[in-house]
Structures are given as structure tokens and as C-alpha cells.
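As you look at this complex, bear in mind that one protein chain is not there, while each of the others sits in place.
Letters are used for the chains, namely A, B and C, taken in the order the chains are written, and counting of residues starts over at 1 for each.
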Amino acid sequence: MPEMDAAKLKEIYATMVRIRFFEERAITEYRKGLPGFIHPSIGQEAIPAGVCAFLREDDYIITTHRGHGDIIAKGARLDRMMAELFAKETGYCRGKGGSMHIADVERNILGATGIVGDGIPIAAGVGLGCKMQNLDRVVVAFFGDGATNSGAFHEGVGLAAIWSLPVLFVCENNQFQQSTPMRDYTRLTDLADRAKAYGIPGITVDGNDAIAVAEVARESIEKCRKGEGPILVVGNTYRTVGHHMGDPGTSYRSKEEVEEWKKKDPIDRLRRQLLENKIATEAEIEEIHNATLRELDEAVKFAQESPEPKVEEALEDIYA
Amino acid sequence: MPEMDAAKLKEIYATMVRIRFFEERAITEYRKGLPGFIHPSIGQEAIPAGVCAFLREDDYIITTHRGHGDIIAKGARLDRMMAELFAKETGYCRGKGGSMHIADVERNILGATGIVGDGIPIAAGVGLGCKMQNLDRVVVAFFGDGATNSGAFHEGVGLAAIWSLPVLFVCENNQFQQSTPMRDYTRLTDLADRAKAYGIPGITVDGNDAIAVAEVARESIEKCRKGEGPILVVGNTYRTVGHHMGDPGTSYRSKEEVEEWKKKDPIDRLRRQLLENKIATEAEIEEIHNATLRELDEAVKFAQESPEPKVEEALEDIYA
Amino acid sequence: MRELTYREAIREALREEMKRDPKVFLMGEEIAEYGGSYKVTLGLVDEFGHERVRNTPLAEASIAGAALGAALVGMRPVAEIMYIDFSFIAADQIINQIAKLRYMTGGMVKVPVVIRTQGGGGVAAGPHHSQSLEAIYAHIPGLFVVMPSNAYDAKGLLKSSIREDNPVMFIEHKKLYGEACEVPEEEYLIPLGKGEIKRPGKDITVVAYSRCVLRALNAAQDLAKEGIELEVVDPRTLKPLDEDIILSSVQKTGKAMVVYEACRTGGFGAEIAAIISEKAFDYLDAPIKRVAALDSPVPFNPKMEDYVLPNEDNIKAAARELMGK
Partner (left out) sequence: MRELTYREAIREALREEMKRDPKVFLMGEEIAEYGGSYKVTLGLVDEFGHERVRNTPLAEASIAGAALGAALVGMRPVAEIMYIDFSFIAADQIINQIAKLRYMTGGMVKVPVVIRTQGGGGVAAGPHHSQSLEAIYAHIPGLFVVMPSNAYDAKGLLKSSIREDNPVMFIEHKKLYGEACEVPEEEYLIPLGKGEIKRPGKDITVVAYSRCVLRALNAAQDLAKEGIELEVVDPRTLKPLDEDIILSSVQKTGKAMVVYEACRTGGFGAEIAAIISEKAFDYLDAPIKRVAALDSPVPFNPKMEDYVLPNEDNIKAAARELMGK
């Protein structure tokens, strides 16, 4: 076991559980009739939990269409997130954004995007702003493996590299660009090799091993903070559900493959580690679960009971 | 000296001279009053001459704003090129395109672009078309070092790589993106390292050594033809004139640097090699020069005497 | 006659053209096994294989650029941009290269590229997946812009688009995919640039395209009960635009309304209104009305979305106003 204190490990575990349970609950609610799309990250939770474990409160993140996990790991409130999925006035975006656009500027969660890849140059700019103002802050850009194909990735990482910006680029590599497996969009077997085009470090980590992710993140974040950024970290993982709620996730991969990955579930894995190493007791773990479930009951209640936005508010927040 | 026959070496030399003299003449004419911009490639001629020496007639090229050299090397007519710079009806684009847009489909010169980087994905598509139709043809995409910063580069090379297309990507690295030196836009010192992001070969060559370029090109073109493409070749060179006619080229580099590079002039170099190795005589070389000058006199005459397009033709070639 | 949905009609057009001409092929994100976001291309990979139904990397600029390149050497690509919202990533290739290359080379090359994409709101997909952006492409010389409003038109227009030697933006509407109408088994083509009167009427000319044709037809049905007869004119292609069918309708009715789902300001309906006001001014006996989306991104909340997008009620209200009722 690593040199992380028990509290931190339990915190990481709790974060993963929060993400998983939030999304499971969101799926349930979605099936009952929420609007729009949601893209769950089930199976991928170790990456946001591990990366955000060593971010400071005033560090920034920017994420993607599959961003619930990243946002929760950075500390967002589940009730306001849920309310946003319900398209309510109390949602983070007052019902205007939905699942793909949640932000929480109080917690320096600068937003998500429905346009894959776009967050990467934006994160470079956040890094620039931090550096120019000597803010001593780091920004993490989360994105998927498919996003590394985009021009936005190239331009964004390129800019961060030449200006040595404090940006940690975190690729949540679930090995599929929607339905297209890695082997069909790149010759690389290790996406961290993309870093070589920019002369920056590229580090690959088992993205289902929360502790390993956290170790890599801790080191990388500190390097970025010291001016040794940017760094690219690729966590290899797997989404064990469909691309979004409309996708059974069966046309482009085998049941066996999905089952194999379910066995490598990152939450189960950390739980075993916590128990085996006597870092947490069954009871403590159960309490983490129960507390989260209670919080989610509250969150759903909050979302349900919150008012709808007034339709005229559609025209607010537009200045030209 | 390499295993290239004397005829080929003289051909390469003649090509370089054609490029140089064409551009020098274009500059003279421009100073007398041609419209628009021209971007001369003086100092960079070894790359197009070397690369095109081993292209077949039915192979394709696509080039850039600084494309005169590439186009001449692929065999375009100097008179129709000159006429285009004069904006005449007999110009390659009938006066609609100008220096940055010359194409000659008869010679499989598919065009140039004023938008830096855009030719790269287009070249990937040409490669795709060749492959899908089993055409046994190769396409060369010429572009500058600055273009490797663009998303278009990333996406175009990425696509060619995953589909193993017969595309040779040739970076004419004159070490400046307009006024910005390499060290200000990338951490890389060898731009061929960009290839590592796509799992394709990246080869660096002295871009002022026409023979070395031709050797690398011959091998790379054959590999592409055999299905081992794409390949990235970076020729390191220098533009010894300004970015375009409006730029004295002095604000972003020292006179000394320019003078150093003038000493490495690729045409002088090959001439010396031809003479020292008794591949060509002074008389032969003089005849190459003189023949080119005569051709250019004809070309300028042709351009001068050609009619202007009728202005109403501005509306031709538009279908929607 | 058999009915097909818009989705099926488009798929059938693709299938027929691919069978007819081996140079026709498809490229785009997730179009093979997955069948595309709205399942339009579902099954085509089984029939034509991965050579001709090509999944691409997530890299829209290269999708468009490579389509152009392939077209330059004799292929006839149908490239899909999954949502028109993402087309901005490809817009430089579409606008600066695809639309202009024939022109820039003095006519030396042909550019038989079809960009298939879809737009529009109505599924609570939020601001990045709901836009109506046809005005942007219709402003660009060289691009055909096609926006079919029903399955029959979609099939005939797509087949013509694929046979066209110049680039076509073929813009579908996500809320039309499930709409069905009669589509004959026999082959037919619809020429690009010819509009159609979807419903004749004597009182007001309503120019509408894509999903707004449905909205206009629904409104017309209701208004007929009030004695107001809308003439619903569907130009079907915005570029080239069938000005004649619009102007002769306005000459008849003397009143004009333009309905479009894009943001009101700078939408293509402004162009249509400007044409009418310039070329049929003497026939007009009332201001030209525009019924369009409010100038807003498309919000996620479905009620807000409904509020922002134009609907039957807006059309009816405008019609009554035009009739002075």
C-alpha cells in the first residue's frame, strides 16, 4: 500500500461511491423521464476520484459530456447537479445547460462541453490566466480518448506546452470513441505517446486503480504547480454501460469484454484494498454507502421539489 | 556521391534553378507592379526538387501559400504560372486564384491554399481516393513548419495514419512560422517527432541538400506506394528572403543568421557537387541557367501579352 | 403506396446511390455498426462493408477535408457531420476549400462532395446539439444547401445531391427522422433548386422549410377553420433558392410570412424577407412577418426550449395579425 494516509484513501473511496451512486440514481430517474441525454461514466470513477484527491480547492477543472464524475470529485453539490438533470431552476445552470454543461464556479469547476475536445484549449487558457496572475493554481482538463483525435487537443496541448502552463491533461481512456475502438482511430497502443509531439511528459496509469491514479496525479499536479507543466496523464479504463442512455452498448463490443471489465471494477477493487489492509471496516464502508444514498434521496427530493425555471428566463444571460 | 544517375542529378539541379529563377523573376515583375501577395521560397528549393524527382507523373501533390517551388518541381508550366501572377486569362486559375491557389490538374497538382494547414487533410483524402480505387499513386502534401501547429495537421496526419494511406507529408521547415521562430511555438527541436503521435515514421533530412532529400524521398515514396504510408519527412531549411514581398524579413532574425544560411544555399551546393564530381560541366550548367532564363523571358512575354479575363467571368465556376 | 420514414428514405437514397455508383461512399463518426446517432446509416455497413461505410476518428475538419480530397480524384463521398453544431470544426474546410476550390482553380476541378448533417431542436439536447445553422452555409457561394421537410423530398433530393458535381450541405432535422409519408418504390429524383407548394391557399404566403413546414401545415389546418387560407411554400433548397415560386405566391396573396427555426436575427428567413421586399414590393399589402426562434442559444429545459423555438401558435398569431384580425 502507498504512502497515503487512511483518511485520504477513504476520501477517494467515498468520492468514487458518490459518483457511482449519483449516476445510478440519475439513470433511474432518467428512465422515469428526465429530458435530454446523459452519458454515465460507470466503471471510470477511479480517474476523477484519484486526480481530484490532490487538487486544492482553488485549483480548476474543465470537463466533458461525460463529466459527472469529474464534477463530483471536485466537490460539486449532488442536489444542484441532480436539479440540473431535472432541468430545474435550482440546477447549476438554472436548467439551461443540462448534463453536458454543469459548472460550479464557486468550486472552480469551470464547466463541461457537449463539443468533444473543446475544453482542452480552454484549459490551456485557464492555465495561462493562472500563470499571468501568479495564482499558484493548477487546472485539470479531463477528456476522453476519442478527444485526442481532435484538432482542439493538438492545439490546446501545443499551446500549454510552449508556454509551460500549469495544466494537467487527463485522458479518461475508456478505449472507445463512442462506438469506435482505439484500434480503429489510432495506431498507438499507448495514448500517452501523444505527448511526444509536444515535448511534454506522458504518463500511463491503470485507470481502474484509484490509488495508482492518485499517486500519479499527486506528483503531476505538484510538478505543474512548480512550473513543470503541462503533463499528459492517460488512465486506461472502461465504461461498462452504454455511451448514453439510448445506447445499449452492444453493437460494437462483446458481452464478454464488458463482463471482463466489470470484474475489474475500480470501486470493488479499492474496497478490497481498504478492507484487506484494514484501512476501513465493513461498517465504515457501509456508512459511506448509506450516507451517499441518503444524500441522493435528498438530492432527488430537492430536484423534484424545485420549481421549473420561468420560460422567459430563456432570454436572460444573453447580452448581444 | 549517391547512386543516382547523372541525368537525375542534373534534372534536380535544373528544377532548383527553374524555381529560383522563376521566383526571382516574379519578384522583379512584382516590384514593377503585380497585384496581391507573393511568398517566395528562395533558399528552400532543394526540398521540392528532391521530393518531386522521384514522383511519377500521375502522383499527386498539394501545396501551400509558398508553393511555387512545389508546383514547378511537379512540372507546371512557367508561362501559365507567370500569367496567373499577372492575373491573366491564360493563368492557371484564369486570374481568379493568384499565387496562393495555383493548380494544374493535368499534372496532378491539385492546388495550393491560402489557409495554412488545410492541404493536409485534403491530401489524406486524395490518398484515400487513390487507395479505394487501387490507383497505385502517391500524394505528397507540402507544408511549412508553422502548419504543424494547426489542428488540420493533427487531424489530417491522424486520418492518413489510421487508414494507412499513400501520403508523404513533407514539412518544408524554414524554422519560422512567418516571424515566429520554432523555439517560440514548440518545445521540439526535431519536428519529425510529431510523427510519434501517430505511430508513423518521421524522418529528418538536411533540406538544403538536394541529394539527401531526393534519397529520402525516393525511399519514402516507394514505401507509401507499397502501402507502408503515411510517412512524415521534415526538411530543415531557411528562407533567405522575407515572408512575402511586403516583409523585409529583418524584425525577427539577425542579418548574420540570414547570411549564414545564404552560404548554405542549396543551389550553389548542388552545383559544386555536380562540378566536383564531374557530373556536369560549367557549360552544361550555364546552359541550364540560360535555357531557364529564356523560358522565363517567354513566360513573362506570354503573361504580359495575354488578355485580362473579362470581369463577368468572376461569376463563372459558381454553381450555387 | 408504401410509407417510409424520413430516416428510412434517407437510408434508401444512400443505399440506391451506393449500389448505382461504386464511387459513392460514406464517412463519418460512428456510422458503421452504431448506425449513426440517429440510426440513419444502420445496416449499411453490413451491405457495403467498412471500405465504403467508414468510421472516422473524432476529427471533423479531417472528415470534410478528406472528403474533398477523395472527390478531387474521382470519388463521390457522402461525409457525415453528426450534428450541425459540430460543423464549425469543419467549417474552414467546408467554406474555404470545399465551396471555393472549383472557383479558385478557375473551374479546373469538380467537387462532388455531400456533407450530410442534422440540426434543430426539440429533444432537450441543449445548446450544443440543437442549433439551426443553415444561414451560415447559405451565405457561402458555391455550396448547395438542401433542407428537406419530408421523407419523399429527402430521398429525391439526397439522390440528386449525390449526383451533383458541386458540394452540397444536406441538412436533415432530428425531429423529422420518425415522420413518415408515401415514397414510391420506383426511382425518382428531385432537382436541386425547385421549391414546392405544400398547401395552396389564397390569403398569406408562408415560406417555410425543414421542420417548419410541418408547423406551417398544422397552423394552416387550424387557420382554415377561421377562414384564413395559408399557402405553404417549401423552397426545399435554400441555395439555389427558387425565388419564382415564392414571388409568384406573394403576387397572388399580397402577404408574406417566413418561418424558420434558426435564431431570428440573421437567419435565412431574413434573406427571403429581403428578396420579397425587394422584388414583390408592389404586391405587398402588409409588412413581411418573420416567425423564428428567439435570439437565444437553445436551452436544455424542454419548456424553455419550446418557448424559444417557433411554433404553430406563433404562426397563427402572425397570420391573424396579417389579416388584421
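The rule is simple: a contact is a pair of C-beta atoms (placed from the backbone, for glycine too) under 8 Å apart; a residue touches a chain by one contact, two chains touch by 3 or more.
All of these numbers come straight from a predicted model, not from anything done at the bench.
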Visible chains in contact with the missing one: A, B, C
Listed residues C:10, C:53, C:89 or C:246, member touching the removed chain: C:89
Hidden-chain contact residue, picked from the options B:12, B:93 or B:303: B:93
Option from A:7, A:283 or A:320 whose C-beta touches the chain left out: A:320
Candidate in contact with the missing chain, chosen from B:44, B:90 or B:113: B:113
Chain A residues that touch the omitted chain in the full complex: 60, 62, 91-97, 101, 103-105, 110-111, 113, 115, 118, 120-130, 132-133, 135, 139, 151-152, 154-156, 158-159, 162-163, 316-320
Missing-partner contacts on chain C, residue numbers: 61, 85-86, 88-89, 91-92, 95-96, 99-100, 103-104, 126-128, 135-136, 138-142, 239, 241, 262-263, 265-271, 273-274, 276-279, 281-282, 284, 286-290, 295-297, 299
Hidden partner chain, residues of chain B it touches: 35-37, 87, 93, 95-101, 113-117, 146-147, 149-152, 177-180, 184-186, 247, 251-252, 308-309, 311-315, 318
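Assume only the chains that are shown with their structure count from here on.
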Where chain A and chain C overlap in contact partners, by chain label: B
Most remote chain, CA-based centroid, reference being chain A: B
CA centroid of chain B to CA centroid of chain C, Å: 40
Whole-Å separation of chain centres (CA-atom averages), chain A against chain B: 45
In chain C, residues with contacts to at least two other chains: 56-57, 59, 61
Chain B: positions in contact with at least two other chains: 151-152, 154-155, 158, 162
